[in-house]
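Note that this complex is displayed minus one protein chain, with the remaining chains in position.
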Amino acid sequence: MRAKLTLAALCAAMLVAAHHFDAARERTVLGARDATGGGARLRLMTWNVGYAELEDDTRAHTSDLRAVADAILKNDPDAIALQELTGSDQLKVLLGYLGGRYRGAAARAAHTDRVEAVLVKSSGARFEDVPAGGRYAVAATFRPRADAPEVVLVSAHADAFRAARRREYTESIVDWARAHSGQTVFVAGDFNFELDARDESHLYTDDLKHDSEAYSYLLRYFRDAGREAGDTAINDRRIDYVFAPPAATTRRAEVLKDAPVGRMDHMPLVVEVGL
Amino acid sequence: MSDAVLETERLTKRYGRRVAVDALSLAVRRADIYGFLGQNGAGKSTTIRMALGLVRPTAGRVRLLGQDMAKRPHRALARTGAMVEAPAFYENFTGRQNLTMLAALSGGAPRRRVDETLELVGLAARADDAVRAYSHGMRQRLGIAQALLPNPEFVILDEPTDGLDPQGIRETRELIRRLRDELKLTVMLSSHLLHEVEQLCDRVAIIDGGRLLYEGGVAELTGGGEIVRLRVDRPDEALRVLADDPTLAASRNGTQFIYVRAGGGRVADVNALLVARGLRVSEIVPHRETLEEAFTRLVGEARRGV
Partner (left out) sequence: MFTLLRIEFTKLARSRGFQLSFAALAGFVALMLWGFYTYAERKTGGQAAEQFRYTYESKSYFNGLTFALYSLVFSFSLLVPVFVAATAGSQIAGEARAGTLRMIAVRPVARVSLLLSKFAVVALHVLLMMAFFVGLNLLVGLLFVGWGDLQLYPGPLNLVDEPGRIARDDALWRFACATLTGTWAMLVVAAIATLLSVVCESAAVATVATIAIYLALYVVGRVEFFEQLRPYFFTTDMDFWRDVFKPQIPWQSLYHYASLCGAYTFGALLAAAALFDRKDIKS
């Protein structure tokens, strides 16, 4: 009888302990590192405005650009990284809808039918192509405010289908950023990483290893500022990122669920950081 | 405290619908060799399991060495040695290791005592072989040894001679007698082979279908000279005559003889009665039933509902 009472007491003690040590409490620690004010702020947006697979044309549709412009104006970011525009003519239309408030550049096209673009609110921005994996991403160097230091935003779009390509592309961009180590570089865009490997049987697939290592490589030099914001694309995928320099603190990270129009398969990610 | 070593009181066990033991009240007295007899399936092992606390009674009580088994079993078990049904051992251990391990659970036994016990049951030579290699007879002996090892005052042996050859049966019988005479133990042994225990037991209980048919001395059961065998010229008529007197129990048992239970020196009355009716009695012989015959008679009567 005494033994059974002891067992019952132990069982009860364990339940009390389980209640006392609240697992959920720890999770909140993983959130934004800094919630205090101070310092300059920078609001960035990234959005793959292309269409979902199986559509006739999976690139951006010009008819949607009005809505894209509305979303941009409503959220008022300092800079925007866009992906899957058909080319600079579409960019021109969009800049027109934005009423001259933004300036921008599309990446140089190379073997592909779609390009990245970067838009900046301030005047005096410099744009340049970023060679990556046989293609080009595009970067803007600008001052968010006249008295703020210069920052660089790279708009990137990694291959949707081949992990090895994604990895090569990502590594080129990271290496480009490292070469500009004197500047504050942000990298934003659609990387198509497959990282959520709950199914252990994927151990030996190349995809996982490439994606995991490409992502790891990014995180050696950047922070994944949009981590807490949730999925950015259909099928519960989080594949659009804003990578910030380690010193930047995330103030806000939000996926705009209502922004997409037409058959877009991505939602814009807005990240605000303190510099 | 009574002098009963084991006492059961309306002990009952049901397995589903089947009644294995039915309101059984027994008393094993100190220093008895108590035979617990019944055919296969009569409920002997079930009773023994309840006596030792292996199985919970559906109803009734057990007192073992003065302790209520439902409340405080351990003190009684510490003074009891038991072998329930065919003994089982750890096959990959030697006989000696098995004994030592089992004895340790009853408080341990010094090596000398293990040796003595092995000697007593005649296993000394094979004590260090793995039990795996033991014959049925050797296992049975080892089973008795493990019951004796903790130095109990009461030993319960369930079918100790089951499956043994005649030599083994004789030796086991001898051993049990020594346990009582030399070691002053009380022994309860169950068996379905009645002739084996006939000369051994002081008192017996006979059960059938879980019910007690008889408990008492062997001599009282088998007649002790109170039954006589008669040779009569017209046995059928003689039976009718004897049936008129309700105090006499007469039967023919399918023979040409008539058997009459005539206690209290009433043999002469029986003779006179028959002669008075003109029957010619040519032979009167005192008859003693074997235990087996008594058993058959009891079971037969019980099943006919007598």
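Letters A and B mark the chains in the order given here, with residues in each chain numbered from 1 onward.
One rule holds in what follows: contacts are C-beta pairs under 8 Å (C-beta built on N, C-alpha and C of every residue); 3 or more make two chains touch, one makes a residue touch a chain.
Keep in mind that this is a model prediction, so the values were computed, not measured.
Asker: Determine which of the presented chains are touched by the chain that is not presented, and list them.
Answerer: Hidden chain, whole complex, touched shown chains: A, B.
Asker: May I ask which residue of B:G53, B:G122, B:G209 or B:P235 touches the chain that does not appear here?
Answerer: B:G53
Asker: Which one touches the absent chain: A:A18, A:A110, A:A179 or A:A247?
Answerer: A:A18
Asker: Can you tell me which of B:T8, B:T117, B:Q146 or B:T222 touches the chain that was removed from the display?
Answerer: B:Q146
Asker: If the missing chain were put back, which residues of subunit A would it touch?
Answerer: Where subunit A meets the chain not shown: residues 3-4, 7-8, 10-11, 14-15, 17-18, 20-23, 25-27, 195, 197-200, 202-204, 208-209, 211-213, 215-216, 219-220, 224, 227.
Asker: Considering the whole complex, not just the chains shown, which residues of subunit B touch the missing one?
Answerer: For subunit B, the residues touching the absent chain are 49, 52-56, 73-75, 77-78, 80, 82, 84-90, 92-93, 101-102, 104-108, 146, 150.
Just so we're on the same page, only the chains that are shown with their structure count from here on.
Asker: When the C-alpha atoms of subunit A and subunit B are each averaged to a single point, how far apart are the two points in Å?
Answerer: 89
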